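Heads up, one of the protein chains got dropped from this complex, but the rest are sitting where they should.
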Amino acid sequence: MLLNPWSIALCLISVLALCLIAAAGRTALNVLRYWDPASDSNRQIRLENETWLASTLVQNAMGLQVVSLILFTLAADKFSAVINGAMCATGSLLANQYGMPALYIKLAGVFLYGFWIVLHKLDISREDYPLLRLKFIYLLILLPFLLGDITLQTLYLLNLHPNIITSCCAVVYSSGQGGGMNLLGSLNGSTLVIMFYAAGMLLYALGLVNRKWPSRSIMFADGLLWLLFLWLALVSITVVFSSYVYAMPYHHCPFCILKPQYYYIGYLIYLTLFPAVFFGLAAPAVEPFRHRAGLETVIAAFQRRAGWLSLVLLTLFMITVSWHYVLYKLLGGQT
Amino acid sequence: MPLIELKDVCKIYNRNLPNEVVALRHINLEIAAGAMVCLQGASGSGKSTLLSIIGCIFPPSSGRAAIAGRPLSRLPDRFMTIHRRRNIGFIFQQFNILPDLTVLENVGLPLMPLGVPPAERQARAMSLLKMLEMEHRADFPARQISGGQLQRVAIARALINDPPIILADEPTAHLDRELSLGFMKIMDDLRRAGKTIILASHDHLITEHPAVERIIGIEDGRIHAA
Partner (left out) sequence: MSLAKQLNILDYALQGLWRRRLKTGGIVIIFSAVIFLAASFQFTIKALNNLVDQDLQATPEIIIQKMSAGRQESIPLDYIKKLKGIWGIRRVVPRIWGYYFDATTKANYTVIGLNYKKMPMGGLLDKALIKGSLLPGSGEALVGTGVKEALRLPAKGAMLSLFRPDYSLKALKVSGEFMPSTDILTTDTILMNLADSRDLFGIKPGLVTDLCVYVANPREVTTIARKIAARLPDTRVVPKSQIKETYREVFGWRGGFASICLLTAIAAFIIFAWDKASGMNPDEKREVAILKVIGWQTADILGLRFYEGFIVSFMSFLLGCSLAYAHVSFMGAGLFRPILTGWSVIHPEMVLRPGLEFSDIFLIFSLVVPPYMAATIVPAWRSAIIPPDAAVN
């Protein structure tokens, strides 16, 4: 299904991203080979200028990646209209084995670009650009990653045929018994909710402890907890919270909450969850560079800010995701 | 410690290329805070290059340059800019005023990347324009005012960050005698207020002005005794 406006838009954005990252990669190679801060040759001046181009290109590529991610979920939802058995994005994404991996790699891409930008900002805050080499080696890794993203996406679109019959969210995520395809059947809803809120509370606690008495081990523990929380949050949204949004006990789906009939609440949920996790992870991610000359204060300041931001976003996320659930529990609405 | 200190400074353009040009050769120069000096030399002598190095526009190719207590050799462009806007005020020969902006906007322009909010920007620009007796032209587009007035706008813009060093490149080239004397009066006042002033000129009105305490001659990229 390549001849379709959605597929064309996805391919167009992939091609653009590839151009940007390839151009940035060229700069990265030149910088790694020829960078000489002591020289004022024309080449060095050109390289210094090109580092600005590279960072602009990556920032734009990050923008494209976010657009691509949203577009991909929307496209999957639209495809469900022509794929037998698919009622929403879940069904379309499961129509072949490439759909879900493509979605995951796109999401991971946003985080990877984001970390690069964090690294860049830290690097240029010091006159001697202490992270320059690392930053450009990292940039070179983005290229194969992007190629993987594009390959999966293309395979997904090529292998998507309107007459394939697939199972949709009603089957895949239902916690009922006996369903052959059941991804999450082993988890009990109420245990999950308790774990989810407990992890959230623990994140607040660790975040506050970290502000008061910053320590490396707590920082890393916090990072791991954020990863666990991301997983818990996604599963809880799918299994528990989404059905309160739909007000249908047997409708569990992480994608349908993005639809207009639910007032796009899904965007609010995901656009607070992912940035919260991003900043939660960014703080421990830059910890290893703390010992580099002159970066201590910059990194400490960044970690404080990232930690604070992640807790604010976490609060917003908790409010939006719990809204329907709490309202239902309080008012005891009918199902 | 001198405010401006150059040791063995060389500047080579297009190094290792066929069109290599050596603009400055082994310059040693010290200028104390509060001084008013004049760089004198023909065009192509290296005068503008020296002014650019003192003005933190680009670093020297070799040698040591310390401006306002900060060594500048091989500082990335980004930090040169930060240092420049803190310490240097420029007055250019062609004034370099943006013709489509108003006088007030032009004066406040250096404050924009510092995150100074509009109201404060206007207030600070206005007080400088008042000091230079230009407040009646504040809302005029810069293209509509005369050369002498443009220079006052340029002076106001150079002063807006309250820098310790003022650089002026051929400031009187486009002015008549009376306006030139007026300009030197303003510079003298600024010197009295504690600024260090470096003028690049071969205008006799400047070189022979009583307030100029030192003349530095430049020829073929070298300083010769004055």
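Going in written order, the chains are labelled A and B, and every chain counts its residues from 1.
Just so we're on the same page, contacts are C-beta pairs under 8 Å (C-beta built on N, C-alpha and C of every residue); 3 or more make two chains touch, one makes a residue touch a chain.
Note that this is a predicted model, so its numbers are computed, not measured.
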| item | value |
| --- | --- |
| Which of A:52, A:104 or A:204 contacts the chain that the document leaves out | A:52 |
| Option touching the unshown chain, where B:10, B:66 or B:109 are the choices | B:109 |
| Touching residue (missing chain; options B:122, B:161 or B:207) | B:161 |
| Touch list for chain A against the chain that is not drawn | 1-9, 12-13, 16, 19-20, 49, 52-53, 56-57, 60, 63-64, 67-68, 70-71, 74, 77-78, 81-82, 121, 162, 260, 264 |
| Residues in chain B touching the chain absent from view | 48, 51-52, 55, 57-58, 77-78, 81-82, 84-85, 90, 92-94, 96, 98, 100-101, 105, 109-118, 157, 161, 169-170 |
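Rule of thumb we're sticking to: only the chains that are shown with their structure count from here on.
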| item | value |
| --- | --- |
| Whole-Å gap separating chain A and chain B, where each centre is the average of the chain's CA atoms | 49 |
| Complex interface listing, chain B residues touching chain A | 12, 14-17, 58-61, 74-79 |
| Interface residues, chain A side, partner chain B - complex | 37-42, 48, 124, 127, 129 |
